[in-house]
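The other protein chains are all here in position, but one chain of the complex has been omitted.
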């Protein structure tokens, strides 16, 4: 018995089975999406290098999740909607307008890091101007908070929507349960996005849950639960857009589960050979790679050509390199400033 | 779409639609069940009186829940199985062999109260010899604990089953989520019984959840979810028995939701006229009263007669009165003993 | 000025603050139709719309977590935890989240919320309806911790708390709710968070205490006054920030310090007061710093005999005063 809607699943093909025009997307949109994904990927790779060179203490990756992240963010309205992303969501942040420079300030632990002034590790996002709420390390604490943010929008009669994400590991915590239940009762305009990559660090799905889909929990709260192929950006965009519209119409929250995969270790502190095979990873590095899938769609549908895509690559790399050079030279925070902002200053 | 099994629901009739013989119950069993229900009810009423007379500081009731409690407990094996009841479960305790005397020691806050030596309020159960684990006030903390108890049985290859109960209010807490998920993953032999009486103190269902059935959450954990008419002891016994057998066979946990009603205020500190109508309550005091329903079945099927039932009443009342007189005369705890058992004594 | 109980003071202050400012909402278990288990919000649901008097599911983590989100997005939530004993499921949301929203975001975000909870014993609440929890939260930088003990302080501090830009833990001793009465101005007013109050002037000995014990201490001080022992009583009113100056000033004068609280002694709040004075007030001390606190058992038992055993009473305080005064 299927109790969740399934979109794009079981059709894991190169490209997508959907047509972007039916989703209201222009070719220009597709290229922008492509650019965001490539930007996230290359920034990620360069960040890994920087960490390996000993220039950063910590690095955590979005690699493999780009379709999910960019697809979700593209369906939101930057500047108006609110975001409570989890630590992998580089693709979300870049899509809504956070710059590589800003993200690199966090990687290099620099004073002007807009998220935390280098108080927190990289990937603990936050961006006041873009309504990205400050995040922390304990997983899933952001879930009930997102419900509260959305409650406030609804309370004031505004039609902004709140995005909140977490891994499938995070769905095991009480915060998930309590946050979704509250949102369903009060029909808060919030979209819960579970990026299910099959592992909570090393713990595989069968030790995390006895069900196939996290989305199957939605029915127990009274909201739609949708499973989507998280490698296919068009499928992701489709379900996210529907959920956002539903929320804006005042019909309440949705739980979206994107089946995805992280193709690198959990973080710079992890060695994933301890718990998964190289063969398994390889699939997601090749045919199931989300960037490859969009590329295949773009080329297959003659929306663009290899050359143009390579141009995007070059341009993105140049942007990143410039940002790295810049960010690395920025100042460290001042030691004594660590005493500030325990409380508001007068 | 129904994602839970529904037993006895939508057939809320006087008596039961089931036949006790098909459930493997003898007429003697039925009379024992009846006696347990009456014992719980009368003890409850007398406890209320005692509290009103100022002889106890606190009283909390099982009234209305008797079919659920006695039906569940009757399907368990006393002395072998384990119990983590919640505060309303007087019917469970009496059925497995805890005596009115013992329960009254707690009500009068006497030294020999087997649950806590009067350290805790009444209805914070515990009975070492009968495998009733010590309970507390924070709701739902017992849920993951029950999973752990059941894990230990399974670990040692024993076929004991663990019963744990909570109100539908308690199902909103993270403990519920984390405890059920863990039990499903490890197929622990535990039965989760939700006594859904429609209120968490004053908070009605529509402010507690956006779904009809707590049991609909079972599917999100990967265990059967069953809704049962909690006023019909035969229906309750049936689903509980199946769940217990399933657990003994090593097939894992079940979530049972018994739709029931408490026909008195939440506790001696509550005034239920603030949040519900007298008409609503009246239904459950009359045709939907669980004792009436079994009585109707017993008389309708000519299993016994009014006279015999009145004999049971008299006998129960005599037992309770004797127990009250006895318990009231027992000693208080010694003041300085309150310093003991923070840690084990050598 | 009307004479009110502590309970009425909370009721009226919250009410007026909600009337005054739409951003203020209350949320918690049974705050709606029932008006709260202590009837603090009696009549609110009729007066304000349902989405300002939020009956929550039985889920403390969500009460705080959702409140944090509201606070991030322009509201001023006043979250009620039904009994302080039940605050622990929300410990992570309070300690890891609310307390450090500002710090971790380098001042980009704030968390203006109030977390109210009735605490304390003496009402036959047994192990789980009697506890004091202030020491946990006082240790957490980023939280303000307020414990008013009179109707006047309650109103002024609650109003300050609601408009404080940071999260405020607001603990009300439930035994004082109906027991303690006092004059309270009709209008809304603020008492600054971080200022102690000298509840009694004296020369021989300083008592630091708050909550129910404050009232017991006053009674004990009156008793010993007849024998010429002059006790000064400092009510901190807010444990964080703590008004260290007033404590030191008093110890400088009296040279003796007795710390009293209901919470168990070991690592209780009194330890911090003792530590501060043993450092900064060392030179003035004429006697050991004494603590009179709840015993180190998990909480007070239900049976009245053992409840009394747990709670420091007026006689215990009197005895402690006499002993220290004679040192």
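Should a chain be cited, it is by its letter among A, B and C, assigned in written order, with residues numbered from 1 in that chain.
In this text, contacts are C-beta pairs under 8 Å (C-beta built on N, C-alpha and C of every residue); 3 or more make two chains touch, one makes a residue touch a chain.
A quick note: this is a predicted structure, and the numbers were derived from the prediction, not measured.
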By the document's definition of touch, the residue of C:123, C:271 or C:314 touching the omitted chain is C:271
Touching the absent chain in the whole complex: find that residue among A:109, A:132, A:164 or A:298.
A:109
One chain isn't shown here. Among A:170, A:189 or A:290, which residue touches it?
A:170
List the residues of chain C that touch the chain left out of this view.
85, 88-89, 91-92, 95-96, 99-100, 103-104, 127-128, 135-136, 138-142, 240, 264, 266-272, 274-275, 277-280, 282-283, 285, 287-291, 296-299
Identify the residues of chain B touching the omitted chain, counting contacts across the whole complex.
82, 113-117, 119-120, 124, 126-128, 133-134, 136, 138, 141, 143-153, 155-156, 174-175, 178-179, 181-182, 185-186, 340-345
Residue list for chain A contacting the dropped chain reads 57-58, 109-110, 116, 118-121, 124, 136-139, 169-170, 172-175, 200-203, 207-209, 269-270, 274-275, 332-339, 342
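As a working rule, only the chains that are shown with their structure count from here on.
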Tell me which chain's centre, taken as the mean of its C-alpha atoms, is farthest from chain B.
A
Averaging C-alpha coordinates per chain, one finds the centres of chain A and chain B separated by a number of Å equal to 45
Using mean C-alpha positions as chain centres, tell me how far chain A is from chain C in Å, no decimals.
42
Taking each chain's centre as the mean position of its Cα atoms, how many Å separate chain B from chain C?
37
Among the residues of chain A, which are close enough to touch at least two other chains?
174-175, 178, 181, 185
Would you pick out the residues of chain C that each touch at least 2 other chains?
56-57, 59, 61-62, 89
